[in-house]
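Entry: subunit A
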Amino acid sequence: MVMTDVPAKIVYERPEALDPRVTHYCPGCTHGVAHRLVAEVLDEMGETGNTIGVASVGCSVFAYNYFNIDFVEAAHGRAPAMATGIKRVYPDRTVFTYQGDGDLASIGMGEIVGAASRGEGITVIFINNANYGMTGGQMAPTTLPGQKTSSSPTGRDTKRQGYPIQTAEMLSTLEGSSYIVRRSLHSSREIRRAKQAIRTAFEVQKHGLGFSLVELLSTCPTNWGMSAAGARDWLEERMLPFYPLGDYKISPAVAELKI
Partner candidate 1 sequence: MAKELIKGNTAVAEAALRAGLEAYFGYPITPQTELLEHLSARMPEIGRPFVQAESELGAINMVYGAACTGKRVMTSSSSPGVSLMMEGLSYIAGTEVPAVLVDVVRGGPGLGNIAPAQGDYNQIVHGGGHGDYHMLVLAPASVQEAVDLTVLAFDLAEKYRNLVAVLMDGSIGQMMEPAELPPFQPLKTDIPDWAVRGTGGGENRVLTSINLDPPAQEVMNLRLMKRWQEIEKNEVRYKGYYLEDAEYVVVGFGTAGRISLSAVRAAREQGIKVGLLRPITLAPFPKDVLDELTEKAKAFLVVEMNAGQMLEDVRLVVRGRKPVEFFGRMGGVVPYPDEVLTEIERLVDGPLTTEGHPRDRWLARLSETIG
Partner candidate 2 sequence: MQQEVIIAGFGGQGVLFAGQLLSYTALDEGKEVTWIPSYGPEMRGGTANCTVVVSDEEIGSPFVKNPTAVIAMNLPSLEKFEDMVEEGGVLVVNASMVNRGVERDDIKVVSIPANEIAQEIGSERAVNMVMLGALLGNLDLLSLDALDKALDNHLPERHKKFLPMNKEALRRGAEYKTEAVEPA
């Protein structure tokens, strides 16, 4: 075998916007993937040194430990309000919230609807894993009908416990929202598509086009009681039918955006 002189080239490395440390997330959880996608996009846009993140209450409460950017930590559900405060005094900074489904679609529904309806120029990364992860897997506003959780032990009974909330669909009805899409993190193909959406969302903000939100269907193997692979399959089989992927709101101005 002849050794040819191929120059070494780095094809994959930790984004500058991510701190070199091990996360506290469970094996098979997609938070890490979502973090990385956000970090890659900020790096690629040259925004890493111009961004303020707002962490929420949930499994991602310590998100600020993993990003190499300025961060604040909001009260449960209030991240969009906090981000509003920051964005209004720093309109030229990139401001984003990173919120789970309990945080955004239950206790923080008022704040997210307020921010979206105002057309607040922030970007929201919304992690939907169909349960309250941090507190041990209770029923969330996104828990599917029939889904067993630690607070719906016999499965979500829609007669008693109501129906899950389809956040992207709902927020897309607001005139103030500009870019509302749903993506998933269960396969490499979908992860690539999710990254494109995150890039678009931040570009919407950078171009001053208003409120952007990317809902990311995510796995929670620990609380779902599944293997990492099983959780990916469950997401695909059970969550996708109820939470169809797609672009729910592309405002005319966003449609013109060339990235």
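Basis for inclusion: all candidates are chains of the complex that A comes from, given by their letters.
FYI, contacts are C-beta pairs under 8 Å (C-beta built on N, C-alpha and C of every residue); 3 or more make two chains touch, one makes a residue touch a chain; residues count from 1.
Note that the structure is a prediction, hence the values are computed from the model and not measured.
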item	value
Result, touching chain for subunit A in the complex among 1 or 2	1
In the complex with candidate 1, residue positions of subunit A that touch it	16-17, 48-52, 54-55, 61-62, 64-65, 67-75, 78, 81-86, 88-90, 93-94, 110-111, 113-114, 117-118
